[in-house]
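Just dropping this structure here.
Note that one protein chain is taken out, while the other chains of the complex remain in position.
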Amino acid sequence: MRYSIFSLARNALTHHQHWPLAWRSPAPKPRYDAVIIGGGGHGLATAYYLAKEHGMSNIAVLEKGWLGGGNTGRNTTIVRSNYHLDPNAHFYEYSLKLWEGLSQELNFNVMYSARGVLNLVHSPADMDAAMRRGNAMRLNGIDARFLSRDEIAQWIPNLDCSANARFPIHGGLLQPRGGTVRHDAVAWGYARAADARGVDVIQQCEVTGIRVEAGAVVGVETTQGYIATPKIGIAVAGHSGQVAAMAGLKLPIESHVLQAMVTEPVKPVLDTVVTSGAVHFYISQSDRGELVMGGDLDFYNSYAQRGNLPIIEHVVAACLALFPSFGRMKLMRTWGGIMDMTMDGSPIIAKLPVNGLYMTGGWCYGGFKATPASGWLHAYTIAHDQPHPLNAAFTLERFAEGRVLDEKGAGPYPWAH
Amino acid sequence: MLLIPCPWCGPRNQIEFTYGGDATVQRPGNDAPEAAWEAFVYMRDNPSGPHDELWLHSAGCRSWFKLRRDTRTHDILGSARMGDELGGESP
Amino acid sequence: MSDQDRIASGIPVDPHAGPAPLVLAPIAIATAWNVQGDPTRAPFSDEVENLFGVRVPTVANTTVRGGTLLALWLGPRSWLLVHAAGAEASSSLMDFEAKRDALNAHGGALFDVSASRVAFTIRGAHAATVLAKNCPLDFHLRAFPVGGCAQSLFGHVNALFYRPEASSFTMMVARSFTRDAWDTLRASAAQYGGDVAPPP
Partner (left out) sequence: MTQPHRLPEGGIIDRTRALRFEFDGVQHEGYAGDTLASALLANGVHLVGRSFKYHRPRGIFSAGAEEPNALVQLSPASGARTEPNVKATMQALYDGLIAASQNCWPSVHFDVGAINNVMSCLMPAGFYYKTFMWPPTPKWWLKYEHVIRHAAGMGRAALAPDPDHYEHQYAHCDVLVVGGGLTGLAAAHTAAKAGARVILCDESAAWGGGVGDIGATIDDRPVDRWIADTVRDCARFDDITLLPRTTAFGYYDGNLVGAIERVTDHLSEPPAHTPRQRLWKIRAKSVVLASGAIERGIAYANNDLPGTMLAGAARTYARRYGVRPGTRAVVFTNNDSAYLTALDLHDAGVAIAAVIDARPASQLTRGLHQHARASGLAILPDSAIIGARGGRRVASVDVATLAGGRSTRVDCDLVCVSGGWNPAVHLFSQARGKLRYDEPLATFVPDISPLPILPAGAANGCFDPTAAVMEGRAAGAAAIPGAGMMASPHHSPRTNGVDGTALQPLWAVPATRRTAKRFVDLQNDVTVDDIALAAREGYVSVEHLKRYTTLGMGTDQGKTSNIIGLALMAEQLDLPIPKVGTTTFRPPYTPVTLGAFPGHETAAHVEPTRYSAMHDWHQEHGARFVNAGLWKRPHSYPRPGETEDDAANREARNVRTHVGLVDVSTLGKIELQGRDVAELLNRVYINKWDTLALGRCRYGVMLRDDGLVMDDGTTSRLSATHYLMTTTTVNAVRVMQQLEYLLQAEWRNLDVYATSVTEQWAAAALSGPKAREVLAKVMDIDVSNGAFPFLAVATCHVRTAQGLVPARAFRMSYSGELAYEIHVPADHGRAMWEAIIKAGDDAGIMPYGTEAMSTLRIEKGHVVIGPEADGRTTADDLGMGKLVNPAKWCIGKPLLARPALTAPDRWQLVGLTALDGARMPRAAKIVANPDHALPNPMLGHVTSWCYSPNLDAWIALALLANGRARHGEVLWALSPLANVRVRVKVGPPCFIDPEGARLRV
């Protein structure tokens, strides 16, 4: 059933008794043409584009828990393409273009809210870095503007723009097309659209082994039995290292916990996304009214989807340094997600050194915004057994070769990106 | 809020410490081949479970030491001075 | 403090605290030298004793007093030598270069860090409570006995604590952070009123 205001009204007459399943819950078949591991946004998008763009429909997405229960369902929903290095800029810009039409493409409102992403700058050195990035964006054909302190003060009155603030605001780099997307809807929308094209979306099915014969994959062991397949796409975010190890591979990735938190909902007080690299903080207000905030990693390897107090203290301290009037609001919920931090902070969307094995991962803080393009390019790479020019730089081999894509120049310390 | 047993100072709050990464990657010899250095610099086991790692008691005695911590639970399984082996004993 | 007060304010009381509510004051450090070396090697520890008249403490977070000198444990191979409270500047912390060379010759090291830290005294019934507002150390007498020392944080700032008496602490912070630490100390102490010296 197509979703629209008309179908909503029609169903209202029958008390919403007739809405169909958003997706089926099929039992796994013994064999698929391709299996995607991971039912987050990236895995589901991969399956959707494999079906849509490459005519493959005998494929399955295997999810060990519930759809979107990984980072897709726990991120701070910021989308943007304000990158400095060319391969990243082109990739994320492609993603942003896909976001712009995604609700219609999937017939599921993913609520792409182009409310702008503003990076604050707090020192002359910050300003140089931000403007260098903004200039690169513009030459790459991406929207970017630099706002003065006065323009920011007028636009966001609750931001402390005074000159004697501990982190005085010198200005900000704005990407107007950046914004937020309703995270859960992305998983659900892709799942529903992939299901409609015949993809089997299988929940509660954990991949426990990858069978490799003569240097090529032949199938996966799962908690629901063995499934044969000649092509496997790994899209498991924080668990990339674990799953790749099933095929005998080691990755330049460490898993770290990143926390996020929301306040109680209030009436609109913030109309854009504000981030600050210097104080390691980002914030937006969700449509329900909560302030959604995040900051740094907890700085040690972790697979526990929870974090510790010091980072929460730091995030809130940064929040109140920038927005002193939020001091009496209350924190309602905090949680964590497992990030696959690479050694250069950029992703890996590539063929792996086992035939038939592919991955999209290494998202660090920022893979939600990559979801459509990652799925699209992962699907392309799986279908053609070779990368598209847009992901040609995101190889696994780049580390050994020294072709790292280190936006921050932070070096091979995964927790530093 | 980890309670980290510094092998010198005893259990202390995590905010006194600086994380130093995987303790199992061995620094290759000076004339080791490039591939060994690449593996050392970039590749990680990244285990889900007990993880041997380096920490610096940066706001304390400034000792680097080894800690065994379960990455699934954050349980601390032991700590050892540099040069000693991690025994897996409970702290 | 009556039981009633204690319940109302929610402040743990140091049962051994003296009568003074709270005194904060900067104290001057004349000379502070950092000795480093391996205490298990006799040439080094003998030479330290020879030069300074103390054997440095090998138990973590303890101090040793030798005459006019106080040696604070900083790390397994690192100590801070300062004049003991009340002691006149003595000859043992003089002649830096000769002593450095002597220690270098015996597998140790000596660094002059006299100007690196600024010290405060925090004294009175609420001293431990005030410190514990910003420091994760356990200041209970069982955990931090008189004569003990420990390094930790005070707010954001690295700090070295020494406990000369049950209700008195010396806190040393790096000089460039002094204003920050002092502000935090003052703000934490404000609710007790008391005797606060002007900023250093």
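Letters are used for the chains, namely A, B and C, taken in the order the chains are written, and counting of residues starts over at 1 for each.
The rule we apply is simple: a contact is a pair of C-beta atoms (placed from the backbone, for glycine too) under 8 Å apart; a residue touches a chain by one contact, two chains touch by 3 or more.
All figures in this text were calculated on a predicted structure; none of them were measured in a lab.
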{"item": "Sole residue of C:Val56, C:Cys135 or C:Leu160 that reaches the chain not shown, by the stated touch rule", "value": "C:Cys135"}
{"item": "Missing-partner contacts on chain C, residue numbers", "value": "3-4, 6-7, 10-13, 15, 34, 36-37, 77-78, 97, 100-101, 104, 107-117, 129, 132-138, 140, 143, 155-157, 174-181, 183-184, 187-188, 190-191, 193"}
{"item": "Interface with the unshown chain - residue positions in chain B", "value": "1-3, 11, 13-14, 18, 20, 27-28, 30-32, 34, 37-38, 40-42, 54, 56, 58, 62-64, 73-76, 82-83"}
{"item": "Contacts of chain A with the absent chain, listed as residue ranges", "value": "3-5, 7-9, 12, 15-17, 19-25, 65-69, 73, 86, 90, 100-101, 103-104, 107-109, 111-115, 122-125, 127-132, 134-136, 138-141, 144-146, 157-158, 160, 165-168, 182, 184-185, 188-189, 203, 263-269, 279, 285, 287-289, 306, 308-309, 312-313, 316-321, 324-335, 400-404, 406, 408-412"}
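As a working rule, only the chains that are shown with their structure count from here on.
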{"item": "Multi-chain contact residues (two or more partners), chain B", "value": "15"}
{"item": "Complex contacts: residues of chain B adjacent to chain C", "value": "8-10, 12-13, 15-16, 58-63, 81"}
{"item": "Touch list for chain C against partner chain B, complex", "value": "60-61, 73-76, 78, 136-137, 150-153, 158"}
{"item": "Residue ranges of chain B in contact with chain A within the complex", "value": "1-2, 14-15, 19, 21-22, 35, 38-39, 41-46, 48, 51, 53, 69, 71-74"}
